[in-house]
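Let me begin by handing over the structure; questions about it come next.
Omission of a single protein chain aside, the complex is shown with its protein chains in their original locations.
Coming up: subunit A.
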Amino acid sequence: MMRFAVGDHVRVLALGKKGHVRIPHYIRHQTGRVVNYCGTYLNPEDLAIGKTGGKAVDLYRVAFAQTTLWPDADHALHDRLIIEIYDHWLAPIEDTRHAP
């Protein structure tokens, strides 16, 4: 069962995991909006250490307003950054003020 639907506002968690983590630091703690559900994939954090029997996890594409990610840089107001985030790195949010 998918936790999020397209359009949902989400926050990227900072899980502090070590190893082969595919969620870059620049996107942690940021709030964005789900734009696409990608299906389920084996968790790269497990695959990297040879654990291929793990549970497949939901993967979403999430859009973020560039002006909130990099306030000091030169972005147009509608510019977006879209990145893939695994379900366990996402939390639902009610506050939609900062999402694109």
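To be clear about the criterion, a contact is a pair of C-beta atoms (placed from the backbone, for glycine too) under 8 Å apart; a residue touches a chain by one contact, two chains touch by 3 or more; residues count from 1.
The rule is short, and it goes like this: contacts and distances are computed from a predicted model.
**Student:** For the chain omitted from this view, which of "Autoinducer 2 import system permease protein LsrD", "Nitrile hydratase subunit alpha", "Quinol:cytochrome c oxidoreductase membrane protein" or "ABC transporter ATP-binding protein" is its UniProt protein name?
**Tutor:** For the chain not displayed, UniProt's protein name is "Nitrile hydratase subunit alpha".
**Student:** Of the residues listed, A:V10, A:V34 or A:L81, which one is in contact with the missing chain?
**Tutor:** Among A:V10, A:V34 or A:L81, only A:L81 touches the chain that is not shown.
**Student:** Considering the whole complex, not just the chains shown, which residues of subunit A touch the missing one?
**Tutor:** 22-24, 26-27, 36, 38-39, 41, 44, 59, 61, 63, 66, 69-70, 73-76, 78-86
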